[in-house]
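Some chains have been omitted; the remaining ones sit where they do in the full complex.
Letters A, B and C mark the chains in the order given here, with residues in each chain numbered from 1 onward.
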Amino acid sequence: MGGFDLPRRLVAEGLGTAMLVATVVGSGIMATSLTQDVGLALLGNTLATGAILVVLITILGPISGAHFNPAVSLIFAISRTLPRSNLTAYVLAQIVGGVIGTIAAHLMFGLPVIELSSKVRTGGAQWFSEGIATFGLVAVILAGIKFEQKAVPWLVGLYITAAYWFTASTSFANPAVALARSLTNTFSGIRPIDLPGFWVAEVAGAVVALMLFTWLLQPSTSSTISSEPKL
Amino acid sequence: MGGFDLPRRLVAEGLGTAMLVATVVGSGIMATSLTQDVGLALLGNTLATGAILVVLITILGPISGAHFNPAVSLIFAISRTLPRSNLTAYVLAQIVGGVIGTIAAHLMFGLPVIELSSKVRTGGAQWFSEGIATFGLVAVILAGIKFEQKAVPWLVGLYITAAYWFTASTSFANPAVALARSLTNTFSGIRPIDLPGFWVAEVAGAVVALMLFTWLLQPSTSSTISSEPKL
Amino acid sequence: MGGFDLPRRLVAEGLGTAMLVATVVGSGIMATSLTQDVGLALLGNTLATGAILVVLITILGPISGAHFNPAVSLIFAISRTLPRSNLTAYVLAQIVGGVIGTIAAHLMFGLPVIELSSKVRTGGAQWFSEGIATFGLVAVILAGIKFEQKAVPWLVGLYITAAYWFTASTSFANPAVALARSLTNTFSGIRPIDLPGFWVAEVAGAVVALMLFTWLLQPSTSSTISSEPKL
C-alpha cells in the first residue's frame, strides 16, 4: 500500500479524533436523555465508544496510524515509529479534531456549541485509574502490533470497552479527548481544572507501559531455550 | 466467484432490505413491549440492528453488493462501481423490500399490516444528525472497501451500533429504510411528512463523504515520501 | 483434517445441543432471578445464547457439522450434505442432548430436574415468527457456507442475537431445542401442547429457505454478464 502525505495523515488524525469524541460525547447525551439508570447510561456510552474505535482504527489506520491520542503519538515518537518531526502536528490535529467532535455532538443534540464542564474528576484514586487505563492501552497497542497487527482495531475497541468499567475514571486514557470533554457539561465531561492531573497520569502510564513492554516483548536469543509454550 | 444476473441481484437487495427493516422495526416493537426504560429499548434495538447488518452484508454482498440503501447505491453509481443503468432498479428493489420488511414485522407482532407513523423527527439538529450519520456510513464503506474489504460487514454493523447512540436521530442514514419506517407507528417510526428532510440530509452527507474520501484515500505518488507510519 | 466416526459425531451433536440448551435455559433463569425488567432479562438471555453459539459451532463443527437442530439436519439431508442414513441418529442425539441440557440447567440452579412449562406460545403471529426465524437461520447457513465458510459460527451467533429481538416468538428456530424448553417452567419455556405448531412452522421456514437459496446462490453461467458488482 502506498504512503500518504502529511496533509492526508493530519486530516485522518483530526477526522478520527473528531468522530471518536463526537461518539463519546454524543452517546453520553443520548443515554442520559433516555434513562435514569446511570449504569445503563454507561453501557450505551461503552457500546458506542468500543464499536466506533474498531471502525475508525480500521479505516484510518492505514493512512495515519490512527493514534487519535497524544499519549500514543508520544510513545511512537519515542520508539521512532512516528517521525519525531511529525509529533507536534499530530498532537495539534488531534486537539483540533477533538474540539470539533464536541461541537458536532452539541449541534446534533441542539446544545450550546461549547460549555465548560462542572464534573469533578480529581484525586489519587482517579489519577491512579487513569495511569492504569493508559498503561493498559499502550500495552495492548505495543503487544498487539507485534503479535497480531490486523487485530489491533479490535483489541483497542475491546480494551476500552472493559476499561470504561474497570477503572474509576471510566478510562479517558487520552489527553486530547480529555481536553475536548472539558468543553461539554454533559455525561462525559470533566472540569477544565482537573485536566492537568489526568494528563500527567496518562503520560506516566504510557511511559511505564513502553518501558515494561520493551523488555517483555523481547524474545530470548539464547538457543538453550527449547520448549516455549505458545497458546 | 461467478457473477450473478440482475434478477438475483435485485432479489438479494430486496430480501436484504426486507430483513434489515423487519429487524429494525420488529426489535423496536419487542423492546418497548418488554421494558419501560427507553434507554434499554434503544439498546435492544441497537444490538439487533448491528448484528443483522453483519450477517446480511456477509451473505448477500457477494450477490448484489449488499447496499440495501439508495444513498449507497447512488454513491456507487457515481463512482461507477454500480452500472448506472442498474441504479433505478436497485432503488426500487430496496423500497419494495423495505415496505415488505415493515409488513413482516407487523404480522409477526400481530399489528395492522401498515400504519402511518406519528413520530416527529424534524428540525436542524435532526437533519444535521442524519447528515453526519450518512457521511460516516459512506466514509466507512469507501475506506473499508479500500483497506480491508473482508471486514466491511463488521465495520458497517459496528458503525451503525455506534451511530444509533451518537446521533440525535438514531441514525437512519438510509432513504429506503426511512420510507419503510414511516409505515409503522411504533418505536422506530418517522412521520411521512418528515421524510424529505431526512432524505436531503442523507444524500448530502453521502456526497460530502464521497468527495472528501476520494481525496483522502489517494496515496501520494511522490517518491520523496519515505517514512509513512502504518499501524 | 481427518474424518470423525459416527459415535464421535453423535456425541458432538448431543454435547453441543446440551450446552446450547443449558445456556438458553440457564441464562433465562439467572436473568429473571436478578432483574424485574423483562427487557433486561431478554438481553442477558440473548447475549449468552449468541456467544455460546459462536463457540459451540467453532469447536464442534469440524467433528459433526454442529447442526444441534433437526431442521438444519433435515435441510442437509435433503441437499445430501449429511448422509441420509445419518439423519435419524443425528435427530435423536439432538433430542437427548437437549433434554440433558435442560436437566443440567435445573441442577445448576437448584430446581426440580424436570418441569412442564405453562408458558403459552401459540397462534398465527407466533407461528409466522417461527417460520421467518427458521427461514433466516437456514438462509444464513446456506449462504454463509457458500461465501464465507469460516465465518459461519459468527453469522449464526449474530443472526440469533438479532432474531431473539425481531421475532415475536424470540426465535426458537429449532425443534429439538423447543422440545427441551417444554421441560422447564422458567423464562425460556414453552407449553408442550404448543410444540407441534412451532415444529411445523420451523420446518416450513427451513424448506422455503432451501428452495429460495438454491436458486439465489446459483451464479449465472451466461458469459454475457460482464459487470457484476461485489462489495
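General observations
The working rule: a contact is a pair of C-beta atoms (placed from the backbone, for glycine too) under 8 Å apart; a residue touches a chain by one contact, two chains touch by 3 or more.
Quick caveat: nothing in here was measured; it's all calculated off a predicted structure.
Here 3 copies sit in place, and the number of copies making up the whole complex of this structure is 4.
Heads up, the rule we're going with is that only the chains that are shown with their structure count from here on.
Number of steps on the shortest path from chain A to chain C, with steps defined by chain touch: 2.
Overlaying chain B on chain C by C-alpha atoms takes a rotation of 90 degrees, rounded in steps of 5. Taking the mean of each chain's C-alpha atoms as its centre, the chain lying closest to the overall protein C-alpha centroid is B. Ranked by how far their CA centres sit from the centre of chain C, the chains are topped by A. Chain geometry summary: the mean Cα position of chain A and that of chain C are 39 Å apart. Centre-to-centre separation between chain A and chain B, using Cα means, comes to 27 Å. Contact with two or more other chains is made by no residue of chain A. For chain C in complex with chain B, the touching residues are 37-40, 42-43, 46, 50, 123-125, 128-129, 132, 136, 139-140, 143-144, 147-148, 151, 154-155, 158-159, 161-162, 164-169, 215-222, 225-231.
Across the complex, chain B meets chain C through its residues 1-5, 8-9, 11-12, 15, 19, 22-23, 25-27, 30-31, 34-35, 37, 40-41, 43-45, 47-49, 51-52, 54-55, 57-66, 76, 81-83, 104-105, 107-110, 145, 149, 152, 157.
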